[in-house]
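For this depiction, one protein chain was excluded, whereas all remaining protein chains were kept in their positions.
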Amino acid sequence: MISLQNIKKVYRTDTVETIAINGISLDIAKGEFLSIMGPSGCGKSSLLNIMGLLDAPSSGQIVISGSQTNNLNDKSLAAFRNQKLGFIFQSYHLINDLQVIDNVELPLLYRNNISAKERRELATEALTKVGLSNRMKHLPTQLSGGQRQRVAIARAIVGRPEIILADEPTGNLDSAMGNEIMDILMNLNQQDGTTIVMVTHDEHMANKTHRLVRLFDGSQVQ
Amino acid sequence: MLKNYFKIAIAVLKRRKFFTFISLFGISFTLTILMVLTAFMDDVINPTYPDLKRDRSLYIGHVELRNSKEGWMNRSSPSFYFLNHYAGSLKTPVNMTIFSTNTAASAYVNNKKVVLDMKYTDAAFWEVADFDFTEGKPYDKSQIDGSQPLTVITEKTKADYFGGEQNVVGKYIEADNIRYRVIGVVKNPSVTSNTYYASLYLPYTLSKFNYKNTDIMGGSNAVLLAKTPVDREKIRKEYAQLVTKIPTGSKEMDQLFSHADTYFGDKVRGLMGSGTETGQRRFLLMMSLAIGLFLLLPTINLVNINITRIMERSSEIGVRKAFGASSKTLVYQFIVENLILTLIGGLLGVLFSALALNFINQSDILEGLHLSLNFTILFYGFIACLVFGILSGVYPAWRMSKLAIVTALKAQ
Partner (left out) sequence: MFKHLFKLIWNKKKQNALLITEMLVSFMVMFAVFSMAVNVYRNYKIPMGFEYENVWVINLANSPKFKTADSSVTYYRNVRNTLMSMPQVMEVSYSSSNTPFTGSFMSTGYKYKGKQFNNISYYQVDNYYKKAFNLQLLEGRWFNKEDDAAAYRPVVINQSFKQEIFGNDAAVGKNLDDYDGKTDQKRNKIVGVVADLKDHGDFKPTDRGIYSRADSGFYKWMSRIIVKVAPSADAAFEGRLYKTTAGMMKQAVIDIEHFTKKRDAMNKENLTPIIITTILAAFLIINVALGLFGVLWYNINKRRGEIGLRRAVGASGNSVSWQIVAESMVLATLSLILGVFFAVQFPLLNLFDLSTGVYVNAIVLSVIFIYLLVFICSLYPGKQAAAIYPAVALHEE
């Protein structure tokens, strides 16, 4: 599903070069639930961003669903993310000015040939899946952390992407809420066959996934 | 999509009320000033009472003599003779009037002084200009030929001179030490419509200036009336052709210029042009330069505020990009948002303009001036809104769309 070949990421400022990722190769199969662990600054978030085409690697190849992604322009990249990928962030990144339902609809706005009615239906469906169909008209600020993250998950799945990339989805939540989120993700993986890549700090969560990759100083150690 | 933009635009406006206030203040006041200016220009350019046939009229207000060797120049209004003899011989116009520029005279009534602007006219004056008579009628050709001391006065003159009297036709008004019998009263013309403005209209045969004098220059204007607006071009050419054959009547001056211009053309030529220059290009340049300079500061201010606002929403930008919005789509979104903001400001601007115009009309800064909003002005205001909204939205939107997703997401 996702194939990374010899990915390097170097951050340059005027005086220093920081190597964030130092030649990582990784293959992720369709339907796999993979977790990435490592201490702060090991490059795990950078790796996830590169996988999600949010950031470009300094060198290396990324192939997703059989498509070479290196030479895509801004517009094609955007379309690719929109069709194939869904994101979940540690700090939710919901748009506080929009109601829950509008937040969930967001990815569908950037698709062609989809009517407002269809959008609403798909968003309602996704919210039902995460158990928030009764909160559609609320604003994100009126929700708890766990609820917000569930909205974020609904937003990630509304476009039926093949891959979900989650950056510490439980990082801001207590363990009860964290488990709730983890259950939803595992459900998605098992029932819909969605490929999930999750960055986490939590050994307990990581152990629930199919495979665990550990990074240290930009290199894979396990 | 647009509905979504609208929702978010309104939400953003509501959230940072102070910024919204600053933006709306800037936009609405800028537009108010532009719209008041437009209303004034509109009043000056478009037909207003009594100059209602302006789209069929051509104006001869100047004649210019030049010495091509030394560069001397002498420009003034033409004489009655010049207009009557030359412009009067044109074939195409369906009507034509000649009248004097205004002369001020004092009148004394009940130990009060009234200053009167006197205009000497021919009989066709009342056919070409569309005056509304509230009383009486104009003087006719036979009365003019008979040099009868008759006058048409404005309502303002009536009030100033006769006080509260109801009917003044048949009464006498003494101006310039001559008693004139009032034959008609007309509604007040606006000072801005200065072709026909006066407070006392008199037959030209009563003029103390010698209207038979054959000098080229001498304080008269003419208005030529064409059958249709398009016909004016024919008249303009015919007059231009005629002018080349008119002798300068002076040894020192070897060139003579005079033009039958449209109302706007005549005013601009008088202001900025000359016998050989219409002055319109210069006028437009000066106007756009002035408006551009005036718009500069509010635009920079709005750009500054927009950038601040947009950077505040970097998380939203990151998310939108992550979920498939291309840079182009985002630029489009923010320009639309900014346009919504400017249009709201524009609506407020219309409100303020209406108040400002009402104030200007009430305070009677210029005699008889009555400015009002109409569709033309609203249309120009709308165009100004769009230009303003796009100008102040493009740079911030471009800056924002260039933001790397990772940075945008981290910023919160």
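A and B label the chains in the order they appear, each numbered from 1.
In the analysis below, a residue touches a chain if its C-beta (ideal position, glycine included) is under 8 Å from a C-beta of that chain, and two chains touch if they have at least 3 such contacts.
Everything quoted here is computed from the prediction, not taken from an experiment.
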Displayed partners of the chain not shown (whole complex): B
Residue of B:Asn4, B:Gln148, B:Gln255 or B:Asn301 touching the missing chain in the full complex: B:Asn301
Full-complex contact with the absent chain, from B:Ala105, B:Met272 or B:Leu378: B:Ala105
For chain B, residues in touch with the removed chain: 18-19, 21-22, 25-26, 29-30, 33, 103-106, 108, 111-113, 115, 118, 176-177, 208-209, 294, 296-298, 300-305, 307-308, 311-312
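Just so we're on the same page, only the chains that are shown with their structure count from here on.
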Complex contacts: residues of chain B adjacent to chain A: 1, 3-4, 7-8, 11-12, 15, 315-316, 318-329, 404-406, 409, 412
Chain A to chain B touching residues, read off their complex: 49, 52, 54-55, 74-75, 77-79, 81-83, 86-87, 89, 91, 93-98, 102, 105-107, 109-111, 116, 155, 159
